[in-house]
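To keep things clear, I will list the structure first and then write my remarks on it.
A protein chain is absent from this complex, but the other protein chains hold their places.
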Amino acid sequence: MDLNLTTEELTFRDELRAWLVFNVPKDWNEWREKPIEESFPYLRAWQQKLHDGRWAAVSWPKQYGGRSATLMQQALFWEEMARADAPPMANSLGLGLIGPTIIACGTEAQKKRYIPKILSAEEIWCQGFSEPNAGSDLAGLQMEARLDGDLYVVNGQKVWTSYGWVGDWCELVVRTDASAAKHKGLTVLLVDMKSAGVEVRPLRQMTGESEFNELFFRDVRVPVENILGKVNDGWNVAMSTLMYERGSYGARLHLIFKRYITRLIELSRTIQRNGRPAAEDPLIRQKLAQCSAEIEIMRFNQMRAFSRITATGVPGPEGSIQKIFWSELNQRLQQIAQELLGSYGQLLSGDTHAIDKGIWSYAYLRTRGNTIEAGTSEVQRNIIGHFVLGLPRSY
Amino acid sequence: MDLNLTTEELTFRDELRAWLVFNVPKDWNEWREKPIEESFPYLRAWQQKLHDGRWAAVSWPKQYGGRSATLMQQALFWEEMARADAPPMANSLGLGLIGPTIIACGTEAQKKRYIPKILSAEEIWCQGFSEPNAGSDLAGLQMEARLDGDLYVVNGQKVWTSYGWVGDWCELVVRTDASAAKHKGLTVLLVDMKSAGVEVRPLRQMTGESEFNELFFRDVRVPVENILGKVNDGWNVAMSTLMYERGSYGARLHLIFKRYITRLIELSRTIQRNGRPAAEDPLIRQKLAQCSAEIEIMRFNQMRAFSRITATGVPGPEGSIQKIFWSELNQRLQQIAQELLGSYGQLLSGDTHAIDKGIWSYAYLRTRGNTIEAGTSEVQRNIIGHFVLGLPRSY
Amino acid sequence: MQFGLSESQEFLKDSARKFFAGECPSAEMRRLMDTDSAYDAALWSKLTDQGYTGIIFPEEYGGVGLGKVELMLLMEETGRALLPGPLFSTVVLAGSVLEAVSTPANKKKYLAPICRGEARATVAILEASASWNPRDVHMNATNGKLSGEKLFVSDAAIADFIIVVARNGVFVVDSKARGLKISPMSAMDLTRKLYVVEFSNTPAEEIGAATDLPRAFDIATAALAAELVGGMQRTLDITVEYAKTRKQFGKPIGMFQAVQHQCADMYLETESSRSAVYYAGWALGENSPDAATSVSIAKMYASDAGRAVGNRGIQIHGGMGFTWENDLHLFYRRAKASETAFGDATFHRERIASMVIDSGSASAKSA
Partner (left out) sequence: MQFGLSESQEFLKDSARKFFAGECPSAEMRRLMDTDSAYDAALWSKLTDQGYTGIIFPEEYGGVGLGKVELMLLMEETGRALLPGPLFSTVVLAGSVLEAVSTPANKKKYLAPICRGEARATVAILEASASWNPRDVHMNATNGKLSGEKLFVSDAAIADFIIVVARNGVFVVDSKARGLKISPMSAMDLTRKLYVVEFSNTPAEEIGAATDLPRAFDIATAALAAELVGGMQRTLDITVEYAKTRKQFGKPIGMFQAVQHQCADMYLETESSRSAVYYAGWALGENSPDAATSVSIAKMYASDAGRAVGNRGIQIHGGMGFTWENDLHLFYRRAKASETAFGDATFHRERIASMVIDSGSASAKSA
């Protein structure tokens, strides 16, 4: 056990840190609050810049434009990005999930066709996994793909698609064999979102935003060469995509949460409680301390997990505790924020009296989704129970 | 809605209160701490005295020696007993659970034979329900009863039997039809504990006490006239016994918990925390207040339930929230006691430095059983889910 | 002793439920929440016809003269319907303040129009500190004029008059008074709009002393808790229905204990809040010595339970619970606002502590 960075890690971090100092756009604060539709070209340009510095996909093999970074280096990447307050990248699903899946499962022709434009943000990718009747039960997907010569004809609906509104391509899971057992008849298709019959609708969330989309497919024709992996092997291809979801990206959560708690501590010095600053109120102190501590423990858990994955080679089901931990911690954190802010906590972005431009009310509502998205807490506990502890399947 | 006592209720309460003033033994404090084996004759005598005043079984019909008390009067009975700090009655299971079951399901001959001696504490009753492999799953009981002429021959084991060590008779659930579906082959027998082949062993709990017993039956012969209810109808008979368990007895919990919290508040005035009395420490104040409030809410819930049962005639599955509420509240209460007492909380009865003779460490450990005994919290939530909310059975 | 509702109480509750279900179903509630004020004159007139605007006030002022338990029942049903508009601000809050602090003449002048459905009103309490502790009110009237700012004032834009809590008294300000400026605040609960009310040398009529406010605020606090109970009940009903019909892994999700036991907890939290609220209503009506404690018990428990029930309901719904189209979040937003209004759980726990620890004991009356 040695928590000091190795020479390689230090070199990687310092090179990145120096690059970011010179390259992170100075005007990000002016764009941050704008609607994503407006800022999207800005984010594309930023990704292009990162790609120019070979920083867009550090985890990818060098031959595909990455740096073959170790997991710890990837974690450092996200930490440094957060520390530098760098904008997000436009094609985050393409870079984080779909590109790696294409590299792992795709043909040479597919890699050549798709990979460069993922890196350059020329083609934005989205993911068509969840359906209205298949949320936790992904094996129950029903979107139909009928083979018609050298084409699949796709019909059905997807929900909870991020970047659907701007997506050029979609990693789509479809059912190609209705007679096979649930997860055995699925196939992954790479679908051009400009195909006839694709309709994208905004899906409004309880926060009021439309971060996600619904996708409707009516007789959409997809050539068979767009199959990713093998026919009827879509379950494994999709699972390998989901595995990347539990990767190093979580490392930046530590800095995001730390920024939250630091700001709350700052606010507690000015907000009055019982005739003195809230920072001196024993109840608030206990809550801020508990939360600060849990944020550190989240990081310790992550670092241990990265070390274990580095040693064993693959992310295991233990990753489920990271998901449970950060999502529930974020909910507790926002609850503490609300207790501290009192009546001000309910004010929305745009209200002149809102503290920090209303981020706290937004975050409070948004965190309710944290224990639902990317595998509900219930599903994560099933995974721990069954795959980690060896208890019989409960569902 | 009218929370004032009616004239009948006031009369009942005042008569009881006056009776208790004159009759509660003055020397109970000298006996309270002694081992139950030693004090048992004392408790028998106390019950006999209550019976002389027709107070031993107020819920029973007048013709059987009770007062046909309403549920609210029964609640008042337990409150007054607690308020007067009266000793418990020796034959509490006989009076509370088994007597009422015999009155409801027994033959005239059985009532005549057993009821008077239950009231007078001449014959102490215990209950043989749980088995090592049938705790939550009562329908899975396996104790075998084979018919041999006009006798049943009983073999098997029971656990968690209160008063087993002193029991003269036992309400025993046995399997009389091994081929019937789980809960259809059960029968209730009234068993003389002095029968050959009955062995009673103490079952030591995590508190160190042996409040419960294990019962072993080896070829125990029970005459068929000792069947309570009908053959193979034992499930319904046993369920009606369990229903009485959720009765008015819970009313006294309010006063017991109130005595706990009052004592903790008192202690908080002398225990120092951060250089001042704990009673002035905001954290301790929040916890004591939360607990005080929940104790009141427990009572409000109970009073509402009593009124509903009085209106509808039968205790319903909603009783499960009382069980969950009091058991989990008692655990929270004892946790607060431990936080308040700090290192002193761990001291056992007999230690000269223990606060209140070590009741707090005992109560802390004992309450772990609260969410297990008389139907685990999990079983209670199943009951609410299925029988109250109409969700499909989860087990 | 009878802790069930009487026949007439059951009737009131049932008819209120039917009335709101008919007059303000989800679609209408959503239409109103998207308007500036969430107020609808036609609906208000129907509420008046039902007697709701005068429910707890004496008949001499045009009220119906019902008790505090009846008020709790009505508010439970407004909570279940997520009724938009100023019923709470006007009737429960302004009405109770007028009844508690003002002279018969002023009751005729201000309370009677409320009962008759002719006036809308609200009460301005909080200042920049947003503290519910009366000590933290700093606004002072000088020569019958008010200056300064009040925040988080519900339904102020459609109030005919605003009752202002100042350090040196309780005042009425006419909505057309000079020097009065009302600007909307943008907040989570879309069905009860909040406003900033600014006064600059605004003429104000003194109607009573701030020392008479606690009882009125206790009524408002208990009523908010009652509303929370209605919201919890509706959240529970919607959730249980969903858990019965939504299938995953080939089974209704309510068959999984992770879901079912959360439903059981929602039931426990809802019923316990209801018991506490009914008790508080009864204690207020009887002027029982434990009335204030019981109000704090109800508000404390319901504040936490309302949030917990909402959290569980959304979680059980999965992605569906996170959508705008599902009503759950609208109840959740109201619960959030009500959790804080008139003191959150921490505030009321401290208030309970001051009653049960500092002053010996003032627990619920036990027989």
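Order of writing sets the chain letters: A, B and C. Residues in each chain are counted from 1.
The working rule: a residue touches a chain if its C-beta (ideal position, glycine included) is under 8 Å from a C-beta of that chain, and two chains touch if they have at least 3 such contacts.
Keep in mind the model is a prediction, meaning the values are calculated, not measured.
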* Structure fact -> Across the complex, visible chains touched by the hidden chain are A, B, C
* Of the residues B:Ser39, B:Gln74, B:Ser130 or B:Ser268, which one touches the chain left out of the display? -> B:Ser130
* Given the contact definition stated above, which residue among B:Asn4, B:Ser68, B:Thr107 or B:Gln272 touches the chain not shown here? -> B:Gln272
* Looking at the whole complex, which of A:Ala18, A:Leu147, A:Ala180 or A:Ala293 touches the chain that is not displayed? -> A:Ala293
* Quick one: which of A:Met72, A:Leu93 or A:Met143 touches the chain that's been left out? -> A:Met72
* Over the whole complex, note the residues of chain A touching the chain we left out. => 1-6, 9, 13, 72, 76, 79, 254-255, 258, 262, 265, 268, 279, 282, 285-286, 288-290, 292-297, 299-301, 303-304, 306-308, 310-311, 318, 320-321, 324-325, 378, 380-382, 384-386, 388-395
* Write the list of chain C residues that the hidden chain touches. => 256-258, 261
* Structure fact -> Touching the unshown chain, chain B contributes residues 130, 133-137, 140, 159-160, 203-206, 208, 272, 274, 283, 331, 338-339, 342-351, 353-354, 358, 361, 364-365, 368-369, 371-373, 376-378, 381, 394-395
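Rule of thumb we're sticking to: only the chains that are shown with their structure count from here on.
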* Structure fact -> Touching at least 2 other chains, the residues of chain C are 251, 256-257, 346
* Asked: Touching two or more other chains, which residues of chain A qualify?
  -> 283
